[in-house]
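If you scroll down you'll find the structure; I have some questions about it.
Only a single protein chain was left out; the remaining protein chains are all shown in position.
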Amino acid sequence: MAAGDTSTGRRDAATVSDWDLLAADRLRAQAVPRPGRSFWQDVWSRFISRRMAVFGAVILILIALLAVFGPSLTGRSYNRQESSLANIPPVLSATEFAGQANWFYVNPSLKVIEVTPDGHLVRQVPQVSDDMLTKRAIFEADGTAVQLDYSRQPPVLLGADGQPGERTHLVWNADYRLGTDALGRDVLTRTFYGARISLAVALVATLVNALIGIIYGGVSGYVGGAVDTVMMRIVDIINTIPLALYVILVKVVLGSGGFSSIVIALASVYWVDMARVVRGQALSLKNQEFVLAARTIGSPPGAILRRHILPNALGPIIVTGTMLIPSAIFIEAFLSFIGIGIAPPMASLGTMANDALATLRSSPYQLLAPTATICLIMFAFNFVGDGLRDALDPKLRA
Amino acid sequence: MESLLEVRRLRTTFRAGRSRHDAAVQAVRSVDFQLGRGETVGVVGESGSGKSVTALSLVGLLPKTALVEVDKLTLDGASISHLSRRQLRDLRGRRIAMVFQDPMTSLNPLMRVGRQIDEMISAHDRRLTRRERKRRVIGLLAEVRIPEPEKRYNSYPHEFSGGMRQRVMIAMAMALRPEILIADEPTTALDVTIQDQVLRLMRRLQGESGTSILLITHDLAVVAGMCSRVIVMYGGLIMEEAPTTSLFAQPMHPYTIGLLGSLPALRQGQSDRLDSIPGAPPDMTAPGDGCPFAPRCKYARVRCERALAPYYAVADGHRSRCWLLDAAAPGADSPFGEADGELRRKVVPLDD
Partner (left out) sequence: MTSQPPGPILEVENLARHFRSGERRRPIRALDGVSFSVNRGQTFGLVGESGSGKSTCARTIVRLYEPTAGRVTLDGADITRLSQRQLRPLRRKMQMVFQDPYASLNGRMAVRDLVAEPLTVHQPELGRAAVTRRVKEVLDQVGLGEDHMLRYAHEFSGGQRQRIGIARALAINPELVLCDEPISALDVSIQAQIVNLLRDLQRDLGLAYLFIAHDLAMVQHIADHVGVMYLGQLVEKGPTDRVYGNPSHPYTKGLLASIPTPDPRVDLTDRPPAIEGEIPSPINPPSGCRFRTRCPYVRDICAQTAPKFTDLGDGHDVACHLYPAAAKQDDRVE
């Protein structure tokens, strides 16, 4: 090769090096690809770029932490009944009387509760007499009497002299942050336990889907043929019977109820939707060339399922999972609500909602806690599920 | 030849994805060419060369993520670069028709084939009655040699073979006797025997209607048989343009030379190595300043990596974008063989 600036380089101010052959290292015969991101790095970056999905994930983590550690923070148990302090709301309207350090609150069942100004509940004030004619009840607190005039709506507290209190205050319930239920149990603690049950059900649903649904569907789809037909007919049969019936059946068989019957019922049938999804994936993936390649290599069917089919079906599997989990949570809550799920005194969001129905008019806050929690859990799972779906399969996004 | 379509400095860029990590893809970096009336011009290139995007840019069929810029785009002397979507839609089919590689995705699978052609006609010509249109559609099906056209009028696309579907697409494209037919890899998905039939059909219809054809393909042999002029694209740029005969006789760009060398010719008892082009197609997100082919070119000079060559006019209607044609380029190791010295004396750089 000649360095050719001899005579012709008039038009271009060509330097010597300009016409040198390009060095071999600048020629990329087999270029190393640019450091691309792996599939999961892509998924992660797409997921965290979706605000609602991240928000949902944070909420879920918070709820899970509270479900685990919440009860030890409140220091109360789900079944400890304090019947003297029943139906106390999270915010109290307390009446102050001159000369009294503590204030008084009347609960919906016309019990008078002594409250400190910073919101601690002292005790239920004992009733000494009740005049049905004048609709006045007398309560005796530390030597001074308080009268309750329940002829008016709402009832009014009067001092021993029959005069109304100095003023009324709205104070936060410092002992029971979300109030107590009709049996005097701490609603907050029970909500934590309810969330615990909901998340446990979510965990069971996940495990069942992962262990049974994925394997069942994978085998059915990959093996195909008559095996597939039989396995899918079984799924069809399972699918025709409502889950509530299973729960009742399990309850009858076990003779006892509660959490275990729901878990057993879920475990025995809740994997069918996942099995269907995985089967569909396996059916389409098994004719892909990379699976054919694995077969010609001689990889045994189990290895093909594990190494090739399931990893490539993971997107739809995760998406289906995040859609099935909230529905499992809802099923548990619903079954408990209608009384065939978690048995009292165990707290489930469903049983709590049911209990709250009785006192709905006088103490609506009791319904609010479990329903808001279940809404939050469902929303969070759905947000996360949507985010995962978009992150795993950007093509699905409209 | 009268110029029917003229394109100057067409650039098409795709925004890739929403994330900031994804760089824009410069699919077409600068393309200019003319298409004469009744002429067949081939656009040759490998995947990623920008040949299909060029065609789709011309007729406004790219998704909204594409940014198309053009200095001049005229059809029969009138600019069509600033037409609204509606005006473009009217233009497509009536004056510029397209045929794509995959006839299955171009046809609505739930609609009878006859109805689809009918719809295409009625969209542009509302004067015909239903009966007249049906007669016209059956005539078209017969023209593209679909057996039993009356019966086939009521068939669904899946009842047609790939070759027949492509005939239907051609029938649809030619229904309104367009001035230009843009055929984007029309025979790539077909077998050679069917390709032969389809190319003949295009040729016959062209003879009857005087339509100009822009034939986009990766197959140089198809171009050799069909086109009078060839445009060779690589990395979103035209590398070489020449009358077909001179391109095959005297390719003046190392890429074209490599492409021709990669073709195994049907010769008697040959067992020599093919001249392959090493490396892989360029990354269109960061094209760099130099010649996109330089990393794969065994004749590449330092200059090729530093700057993009202008076009050099090799002969009448034959231009090539290669620094080695420059008067200052050294004569040794030339890809252009013995003709090099003599040829290069006549080469003139063109304004870009």
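Lettered A and B in written order, each chain numbered from 1.
FYI, a contact is a pair of C-beta atoms (placed from the backbone, for glycine too) under 8 Å apart; a residue touches a chain by one contact, two chains touch by 3 or more.
Here the structure is a predicted model, which means the values were calculated and not measured.
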Give the residue, chosen from B:T12, B:T244 or B:S334, that touches the chain omitted from the document.
-> B:T244
Can you work out which residue in B:L263, B:A286 or B:V348 touches the chain that's missing from view?
-> B:L263
Considering the complete complex, of A:I48, A:L211, A:A293 or A:C375, the missing chain is touched by A:A293
If the hidden chain were put back, which of B:A123, B:A142, B:L176 or B:A280 would touch it?
-> B:A280
Of the residues in subunit A, which ones touch the absent chain?
-> 29-30, 32-34, 36, 38-39, 288-290, 292-300, 303, 307-308, 311-312, 314
Touch rule applied to subunit B and the missing chain gives residues 46-47, 161, 163-164, 191-197, 199-200, 203-204, 218-222, 224-226, 244-245, 247-248, 258-266, 268-271, 273-278, 280-281
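Rule of thumb we're sticking to: only the chains that are shown with their structure count from here on.
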Approximately how many whole Å separate the CA-defined centres of subunit A and subunit B?
-> 56
Subunit A residues touching subunit B in their complex are 1-5, 8-12, 14, 17-23, 26-31, 34, 45-46, 49, 394
Would you mind writing out the residues of subunit B in touch with subunit A in their complex?
-> 17-19, 21, 278-280, 283, 294-306, 326-333
